[in-house]
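To keep things clear, I will list the structure first and then write my remarks on it.
Note that one protein chain is taken out, while the other chains of the complex remain in position.
The chains carry the letters A, B and C, assigned in the order they are written, with residues numbered from 1 in each.
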Amino acid sequence: MDAQFVYQNLYDLFYMLVFPGLLFLIAFALFAEYVDRKLHARLQHRVGPPWFQPLADVIKLAAKEEMTPRLADRRMFLMAPLVALAATATAFLYIPTWKSDIRYHFEGDLILVLYMLTVPTVTFFLGGWYSRSVYSMIGAARAVMQLFAYEVPLFLCILGPALLANTWSISKMAAFYQVHPAFAALNILGLGVCLVALLGKLERVPFDIPEAETEIVAGSFTEYSGRLLAMLRLTIDLETIVGAALIAAVFLPFGLGLPAAAGFAVYLVKLLAVVCVLTVMRSIMARLRIDQMINLCWKVAAPLGVAQVLIDLVAKGYLPRGYLQ
Amino acid sequence: MEESLSVQSELMKSFSGVVGNIRVPRPRRIFAQVPYDRFAEVFENIVERMGFSILCAITALDGGAFIEIIYHLARPSGVVLNLSTSVPKDRPVVKTISGRFPAADLYEREMVDLMGVQVEGLPPGNRYPLPDDWPAGQYPLRKDWKRPETATPDKANQEQRHV
Amino acid sequence: MFEGESVQVPVGPQHPALKEPTSFMLTLQGEKILQIAVRLGYNHRGIEKACEERTYVQGIYLIERICGICSHSHATCFVQAVEEIVGIQAPPRAQYIRTIVAELERIHSHLLWLGVAGHEVGFDTLLMYSWRDREIVMDLLALLTGNRVNYGINTFGGVRRDISPEQKADIFTRLNALEERTKYYVSVATQETTLINRLRNVGVLSPADAVRMGAVGPTARASSVDRDIRRDDPYLAYGEIPFKVITADCNDVYGRTLVRVGELMESYKMIRHALEHLPDGPIAVKAPRKVPAGEALGRYEAPRGEDVHYVRGNGTEKPDRVKVRAPTLANVQAVAKMLEDRYLADLPIVVAAIDPCFSCTDRLTEVRRADGPSSVLHWEQLRQYGIEWHRRHGIDFSKLNNSFRCPEDH
Partner (left out) sequence: MKRPGRMLAEVLRSALRKPATVLYPFVKILMPEHFRGRLHFIPEKCIGCKLCMRDCPANAIQIIKVADKQFRCEVDLARCIYCAQCVDSCPRKALEASREFELAQLQRKDLFMRESPDPSKVSAPASEQPKTESAKSEPAPANKPANG
């Protein structure tokens, strides 16, 4: 085996598992959860948790006994959290960080990331459904119903910028908007809709319908405990970061190409800004009912998504060709 | 006070010899008694004709050889008529009034559970307020009811009081 | 989902929507409620029976503990009924102090409700804010009565604590702060879209149904049923204090919210009026320990609706019979009506909208049969199980926390 090959593989492993892969992602996700909870508390005029609370929660859950309901399909019940965690972590590898040329990218990785981000919702559904508790089953059904409502606006809003950038690769999109930052202004509408859709994806107020505590206890997660629940909680945290990173890469192409330290700082700030916006949004609203949520998504968010696509198409048609290369 | 007194005189006029012991101890409170065999007719009249359209509560009391049941009926104006009737303790059977007052359903179930009054015509439903495995024939609010000797947590505490 | 097929979903006796044990067994088709069966009684503590075994003075404190929120309501209702049998009247100053505490209690109960309503629809910020502001009135109650709940201000023949001039000034300042906050909540409740979406046309109870089902309090008044015991059957100082009875014609949860915040605004005015016109004089008259034979019915407009106490004395120190009808017992029948053909998601807020208090409603402790099967793990067993489980997973806790052992407690 030649040294180059070994080095390549080691670097791949490091990239995937440590930085900017899994380990960094988990650390940053836990920090983002802290920011979210602390800000939420301060917005509510409370003190909020100390910085280590999210990590402490994971450790505590991991140390607890796991229980599987007698009626549950044990294999599906156990697999759901693992698959969800893996899919989310994988999606992260294809999203540009503070530079647009990252290690893993190919033409079409946008589609891959979007579907990887759908996987957790589907696994939540499966995990909930196969745990055979009424609350979980209702939560699971609601999660899928909600998925159909927010996915279309989300996809439409990312489709628009992609059309304008003339690529299906997130890295190339980021590179395009890095060269033409003014074009990002065209996508503001999409940014708004994406943030709303992300609230739906993360199942947060006002779209925490699938896990509405006062109605169905914890929805799909009702029967989960111990390590499995820790994994599910972690998945949601990772999803927050991956979603924020996706939004940052597509809609906020600032600070790309800066030197590593400055670029990294800008990158973190961007992601935390998205997290904070989500926190403020969940602080000031009541939970909607599933029918209201679907109405909102199809009657308001989806048309806005179509409008975003139209804006980008028109821009693409009318702007001089030279810009778009 | 005038309204209460006029109700009193109306009761005396309409049901002389049936409704007895009519007292007005203070404004807006009337107490009256009726034997159970004439109860349905008097009750109907008071509710439908005299305007006592609000059911405040139903109280069942252990009166020794009989069980006294008081229907607390009110007018929107604030006057309350406490119509009392009694049934023998060895055969305490009354007819339900939940047809007229749906809220009476729970008040009557309470009488059934705690005082052992049988209420005829009660719609099917959960018992209230005692647990489903409560032993039959135990009516806690009766004066002759004895608390069964059991190992309740309270008793354990009692024993540890002076450790 | 579940097309054509129905599922049974238990809500309670242990469920995050209800902080007290009661059970709603729902039959759902999809998200729609087909049927609802209510089971009450989980909280029955036998207070009525216990009252018969205690003296009247002891009874006040027992009755006060029927409910933590409307403790003053129950205690005052009971005390008034007993005073009526004895034939004494609390002096005017005592009546006013009772009224002031009663209205403060209404403020604290309604602010609590507002927070709970917010929580039930996932609006936790509203919960945190209204409960923060509720602390103002809780502190005020502690200042006046000596405790935040279970005020213990009543005694037969009067009250136990007087209001000093400094306290009076303190109440005025704090009321101003509360009034300002309440105005803000009115604006939030009438303007926040997501909140209105969850409240409007939810839990509809027509005026005719409200009367028929015997609804009381804000639940009835939100369906344009103009009933309020404070006005219809005046007690305490209510005959002398001007106030408006707030009603709404929305018939839904939104209307119940408006009625409650409207009542908050009225309560501030009433307390100010009562403090300004607080009569001088003694705060209590001597009451005999033995209560003559006789009966009386007390009615009281508790924050949740009409509270009814029937007391019969038999010439001894102990009552012959005490009967309590808490407001929730009158309202709970209407819940099934309100939920007909509604969604599962509406259940928490519709149930919360009657401001239920199941500890008021139920009043016996479960007599556990000594021979019965028991799946209850005692503290020591639970602790042992935990230690075993962790030891199997490589951590030995048995050396730690010996100070937490309570060997005498099993």
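Everything below uses one rule, namely that a contact is a pair of C-beta atoms (placed from the backbone, for glycine too) under 8 Å apart; a residue touches a chain by one contact, two chains touch by 3 or more.
Everything quoted here is computed from the prediction, not taken from an experiment.
In the complete complex, the residue from C:196, C:211 or C:285 that touches the missing chain is C:196. Only one of C:150, C:201 or C:224 touches the absent chain when the whole complex is considered: C:150. Check A:44, A:68, A:118 or A:178 against the missing chain and you find that the one touching it is A:44. Taking the complete complex into account, C:125 is the one of C:125, C:182, C:251 or C:331 that touches the chain left out. Of the residues in subunit A, those that touch the hidden partner chain are 39, 41-48, 280-281, 283-285.
If you put the missing chain back, the residues of subunit C touching it would be 54-55, 57-62, 64-65, 125-126, 129, 132, 135, 139, 142-143, 145-147, 150, 152, 155, 160-161, 184, 187-188, 191-194, 196, 403-404, 406, 408-409.
Quick note on the criterion: only the chains that are shown with their structure count from here on.
Distance from the subunit A centre to the subunit B centre is 62 Å, each centre being the mean of its Cα atoms.
Centres computed as Cα averages put subunit B at a distance of 24 Å from subunit C.
Within subunit B, no positions touching two or more other chains are listed.
Against subunit A, the residues of subunit C that register as touching in their complex are 1-2, 7-10, 15-17, 28, 31, 118-126, 128-129, 132, 192, 194-195, 197-198, 343-348, 389-390, 393, 395. Across the interface of their complex, subunit C is touched by residues 25-26, 28-29, 31, 53-57, 59, 61-62, 70, 72, 74, 76-78, 80, 82, 101-107, 114, 125-131, 133, 140-141, 147-148, 150-154, 160, 163 of subunit B. If you check the complex, the residues on subunit C that touch subunit B are 37-41, 44, 46, 48-49, 84, 211-214, 227, 229, 232-233, 294-297, 299, 306, 308, 310, 312, 320-321, 323, 325, 329-330, 332-333, 362-370, 372, 408-409.
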